[in-house]
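Okay, so here's the structure we're looking at.
Note that one protein chain of the assembly has been removed; the remaining protein chains are unaltered in position.
Order of writing sets the chain letters: A, B, C and D. Residues in each chain are counted from 1.
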Amino acid sequence: MTGSATPATPATPPGREARVPLLELRDLRVTFPVAGGVARAVDGLDLLVEAGETVGLVGESGCGKSVTALAILRLVGPDGHIAHGSSVRLEGRDLLALPGKEMRAVRGNHVALVFQEPLSALNPVLRIGAQIAEAVRAHESVTRATARWRAIEMLTMVGLPEAERRARQYPHQLSGGMRQRVMIAMALVCRPKLLIADEPTTALDVTIQAEILELLAELQRKLGMAVLLITHNLGLVAETTQRVAVMYGGQIVEEAATEALFARAAHPYTEGLLAAVPRLDEPRERLRVIPGQVPPATSWPAGCRFHPRCPYAWERCRTEAPPLLEAAPGHRARCWLVEEPARRTRADAPPGEKP
Amino acid sequence: MLGFLARRLALAALTVLAVVTITFALVHLAPGEPMLGNAERMRADSATIARQRARFGLDRPIATQFAFYLANLARGELGESFVRHRPVALVLGEALPNTLLLGAVALAASFLLGVAIGSVQAARRGTWVDGVLSIGSLACYSTPSFWLGLVLLLVFGQQLGWLPVAGMTDPAAPEHVGPLGRALDVLRHLLLPAATLALVNAGAIARFERGALVDALGAEFVRTARAKGLSPAAVLVKHAGRSALAPVLTLAGLSVPALLTGSVLVESVFGWPGMGRVTYEAIFARDYNVVTAAAMIAGILVALGSLLADLAVARADPRQRPDA
Amino acid sequence: AGGSDSPSAGTAGGTLVIVVPGDGDVLLPPVTTTATGALVSDRIFPRLAELTLALNTVDDAGYTPVLARRWEHLDATTLLFRLDPRARWQDGRPVTADDVVFTFEVYRDTLVNSPLRPNLEGIAAVTREDSLTVAFHFRRAYPEQLYDATYHLRVLPKHLLDSIPRGRLASSPFGRHPVGSGPFRFVRWRPNSDIVLAADSGYFLGRPRLDRLIWRITPDIATAVSMLITGEADAMEVIPQREEIERALRAPALRLVPYPSPFLAGILFNLRGPRGAGAHPVFGDRDTRRAVAMAVDRATIVSSVFGQYGEVPIGAASPMQWIAERGAGQLPYDPVRAARTLEERGWRDADGDGLRERGGVPLRFTLLVPTTSRPRQRAAVLAQAQLRTVGVDMRIQPVEFTLFERRSADGDFDALFFSRTLDPSPASLLQFWSSAGIGSNNAGGYGSPGFDSLVLAAIAAPSRAAASPLWRRALERLNDDAPAIFVYSPRNHAAMHRRFEHVTIRPDNWLATVAEWSVAAGLRLPRDRVGGDR
Amino acid sequence: MSPWRLAWRRLRVNRAAVAGGVLAGLIALATIAAPLLAPADPLAQPDPVGLQNLPPGAGHLLGTDGFSRDVLSRTLYGARVSLAVGLLAALLAVLVGGGVGFAAGLSRPAVDRLLMRGVDVALALPRVFLLLAVFALWEGVPLAAVILLIAGTGWFESSRLVRAHVRSLRDSDFVAAARALGAGRAGVARHLLPHVGATLIVCATLDIGNIILLEAGLSYLGLGVQPPTPTWGNMILEGKDLLFAAPWIALAPGLALLFTVVAFNLLGDGLRDALDPRRAR
Partner (left out) sequence: MTGPLLDVRELATHFTRRAGLFGTRTETVRAVNGVSFTIGRHDTLGLVGESGCGKTTLARTILRLVERTAGEVRFDGQDLFALGPAALRRMRRRMQIVFQDPYASLNPRMTIGRAVREGLEIHELARGDAADRRVVELLDEVGLGADAVTRYPHEFSGGQRQRAVVARALAVDPDFIACDEPVSALDVSVAAQVLNLLADLQARRGLSYLFVSHDLAVVRHVAPRVAVMYLGRFVEVGPAAEIYERPKHPYTQALLSAVPVPDPKTRRARIILAGDPPSPVHPPPGCPFQPRCHHPLKDATCTAVRPELRELAADHRVACHKAD
């Protein structure tokens, strides 16, 4: 889709250039009190999104992707708690320090969210037109009629046929694909600078998924917003993003320009993920697996969080937690292999099918 | 829609028939003599009683009596009250509107109150406000209505003297106060009994509303609403509240029996001229015709309550509508 | 009626709001069966003559004229009444002899089935002599002829009721919109809520001083007393519970007017065996009955239940009745003697469980108490504990009222807690306790030729002075034979707002003199100024 | 760890439920131990004139009633009947309702529809009117019959709940798996029973409170269990006459009633949260 191969924006630290990044997460930590202790769902996450770019955030279930998305808009409450010292800056403004009212002015207005399950994310008892108009009226002092008109205009823009009639319908009267279009219309009606799409197509069929992705790309071109695309589907990331961050255990474990990442994964987790996916283009006899499973967020292992499942792990990994290390310019990985590349040999067997 | 109504009406008719049959059997098979006039002043000899029994057809076999009763019922005749010497339709017809007024006001009030309390609790869940209101609504729900009624009467009627303690109107008031004056008079008399019924019922509704709201607040669409930048109040009322409405409406419709029960007790405490009292007195006088008809009306009200609840739910929840 | 000649302000005016526990049924004296129905319709339909406050039923001197101006005994069995020519029905028609004749026929008609019909047995016929003269023909000569002719009958308008089939009288519309010839006119009746009467300014004996009488129906006693305290109501015939009386006493606007009670309650023993055959295993024996009676501490029960607002009756008479003179009395409370008697009769506690038995049969009986009566239930629970101390096992079975009545009529009980509102005339003792009453009102089956002859002699005695000692001996006879324990009579107190003046209360009909009650102009409340006659 | 143990764990940390459970337990204990705890014979009338209507004080912690009986002792003994009626009737109702609901849920559609139509009709019966009529018209209804009648008119709700629960589980994958393994109707029933058990426990606990209230209402109207046996309902009835003069007589059983109903409701709510299968994952 976004065939224009703009050069991947490297994660340059702010201040080098005068330009302030659109979104900047520094040491984001989110905890949830749970029965067995405290779940550290997001645990020291750093992420940059520049204006207009598409960034992919991938990772398996439970690694903290959704919590990150919600934490940006301070929506993890009442259960979740964003730790002291975390910082979420939108164009330099610290969102975590904003009073409630100003925070509300950001939500849906500067930063909008699209969720995974459009049926449950839309209010079943309100007409879709009203749900969109409501977003307009929350941020702009316009009349009811104007808001309504804006909603219909937006519905037309996301390709909903007969928008005027559809606006009077309820979510359950639409198909899954149409509902997701409605969600997108609702998110974009205030022309946000950043759209966070949390698995926007996971609940949809591949053919519908293709439609929605096409639509998102087109709208991004038209409206020029940045997109943070959260997904566990590596294929999607490959096709739609310019930069990718891979999450594991509440942290970013690898971050790179998309092509660079798929060409040469630096982190063993990314490598494993790529090897485990059945491929349409190149069928293989046997899938490579990542042994074991993700540990619960209440008890991350010491050292590198991935080490119990890592085929290359050695002593250092068990005790010392690696920081994000620069493997190549703009390509960083949270793995000691970056420092000791020679150890990239498996004890038991040679690495599986190489990507 | 029509088919639905027809089915519900058929079910309601079945219910009413069951109620009539059960009640009829119950009162006629019970030991004891119907009072055939109030025995306060009557010491009737057996000949008199026999004459009275013949007059009301009580000397015939019960099956025959039931057949006659059903035949009369089919013609819309409910018979005559043994004690009041008046057509049952009149006796109950005069009392029913009063009970309906009391019940409807209590239902509406308990609904509003319950929803309001439940909403505050849900909005402040986990805080001391929630705790206090929780205990309060549970206590309301666990308080016998007769007890609550007496206490309200004592405090607001007698001690503070704010409201009249009994009756539905002030019969001594001048006649020329006009319709508004009369309505106000009724309203003043209505407040205490309605509050009694409403408080007990509101306790149940508040507990339910809180649960439904907390569930709704955990739903994803609420997150969507917050992500849009809506204020917490708008999220609570418009989004969570609207979707929690349907189950609470159902509960409200299903609380008709509880209100009827309450009305038996509350109407005697507050001297409200309603159906509960008439029925209660009729049961003790073995005024068969009144008891049977009253049970039938109660059955109709209960069936109507659940029907209205279903219709209200269909209004509140578009997923339940015919075009769905 | 209903002229515009309202009396000058200052004398007339006032609204009396009376709170009653139950609604009326029909506002027609011969067929009403409720206390409220009677109380209200009595204000609309006057009698030929009224008893004075003394309630002397024997002498003709104890009556004042109402619809009848005069009366005379033509002979020993004929009583002639001359009607007041001024008397008018509230629709303007005069009250005539035909109305009186019609009235008697209605009361006597089995189709009408008036509860008062049994009281008219002494009257053979009533005939019209001329338009304003009627003659009552009695079957026998006896002193209470005037009482029977006037007390039970309230004169009805023939021209309005003649066309209604007698059997349908109770359900006729007239019974809900009555037209009478009395001091008050019917205004409105809202079922279970209120009944309103207004002063009839055309009343031939003078317009009542009050404008309106309003009955408010409130079943709950506590609520009713609250209404008195808050001023929502002005009067109540009797506050039945001691605690409520005390509460009402604390309200400054209220006063309590004491009056003798027509009421008598006690434990009636069934002397007959099961299904009326033979003698009752416990109460068939006079000594055992006496022992049980002596084991019940009536004074303690009365003080516990009523405090100062009740008394132990002297016997089978209620305090209102003129035969209830001080000095007579029941068997004393003497548990020691009671125990000794029981011991003598073979009732011993052989197994040491504290309860007596004889030949393996425990000394046990069941007392029926109607669920509707709180004082009776309280008294029964107290008596139960007292009997237990002498080894008698009394079980209390509360039964619903109609069932109570039926089991009473059928003689299907060991003992029951009766209560009776007695007429002013003592003649009623005959139905309750004589052999003749067995099978109808004499539920316990007590029969004693000695008692019967004493009562018959008393009824025939020509004057109160002559009758009094005979009645007394009859009562003592009854007490000695102990067919019942007469447990209590309340000391009635009517609650009354203080602004009402000239309040006198006739115990048998507490509103009998209400036409004379008044409110001084300076004390009137807003509702007193509404005016009655519209 | 078994789901029951898990539920127990969840229950233990729910403060309201624990409070309710402890309170209900204490009340039940006090009921059983009434003869030991009660300072006096609940029926003894030491001096119905001199000692009547005594306010709470040293001799009588909760005062005396109009018969000079000790209110505390009567309240303790009164709990016996109230709780027995509540517990037994709730148990019975839930068993019958559970049985019918379970059967309906597993039956062919025709049978199911018939049963549920019957329940629909029964639910519309004006329960209190019927109970009133029975208790008023039949003299001296024995305690067992009171329990049977209350249970017999109170199982419809739980049968609906259980049936709905069974229906929803019947279509679940694990039941399909059992059928695929060759399990017959009995095998499927064995899978579902423990689930329904949880629903029933919650139903029963919440029912207890309602039934205690119902019994009190009937006793208050002078029906149900008869004096001198103390029950909370007839104690309130007796005390009601003295509400203004000696409020403690009605207050003690009234509060006992209130606390008991509150306790069982708290416990029931807690159990519902703890046993909720949605949380059992």
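Note that a residue touches a chain if its C-beta (ideal position, glycine included) is under 8 Å from a C-beta of that chain, and two chains touch if they have at least 3 such contacts.
What you are looking at is a predicted structure, and each value in this text was computed from that prediction instead of being measured.
Asker: Given the contact definition stated above, which residue among A:R150, A:R288 or A:H307 touches the chain not shown here?
Answerer: Answer from the full complex: A:R288 touches the omitted chain.
Asker: Sort through A:F32, A:W149 or A:F262 and give me the one touching the missing partner chain.
Answerer: A:F262
Asker: What is the set of chain A residues that contact the non-displayed chain in the whole complex?
Answerer: Spelled out for chain A, the touching residues are 1, 3, 60-61, 175-178, 205-211, 213-214, 232-240, 258-259, 262-263, 272-274, 276-281, 283-284, 286-291, 293-294.
Asker: Contacts of chain D with the missing chain: which residues?
Answerer: Contact residues on chain D toward the absent chain are 1-3, 6, 172-174, 176-184, 187, 191, 194-195, 277, 280-281.
One rule holds for everything that comes next: only the chains that are shown with their structure count from here on.
Asker: Give, as an integer number of Å, the spacing between the C-alpha centres of chain C and chain A.
Answerer: The answer is 91 Å.
Asker: By the touch rule stated above, which residues of chain A touch at least two different other chains?
Answerer: none
Asker: Mind pulling the chain D residues that touch 2 or more other chains?
Answerer: Counting only residues that touch two or more other chains, chain D contributes 136-137, 139, 240, 243-244.
Asker: Spell out the part of chain D that touches chain B in their complex, as residue ranges.
Answerer: Its residues touching chain B are 16, 117, 120-130, 132-134, 136-139, 209, 213, 216-217, 220-221, 236, 240, 243-244, 250, 254, 257-258, 261-262, 265-266.
Asker: Which residues of chain A touch chain B in their complex?
Answerer: 70, 73, 75, 78, 104-109, 112-113, 115, 117, 120-126, 134-135, 138-139, 170, 172-173, 183, 186
Asker: For chain B, which residues count as touching chain A in their complex?
Answerer: That would be residues 125-126, 219-221, 223-231, 234, 238-239, 242-243, 245-246, 316-319, 323-324 of chain B.
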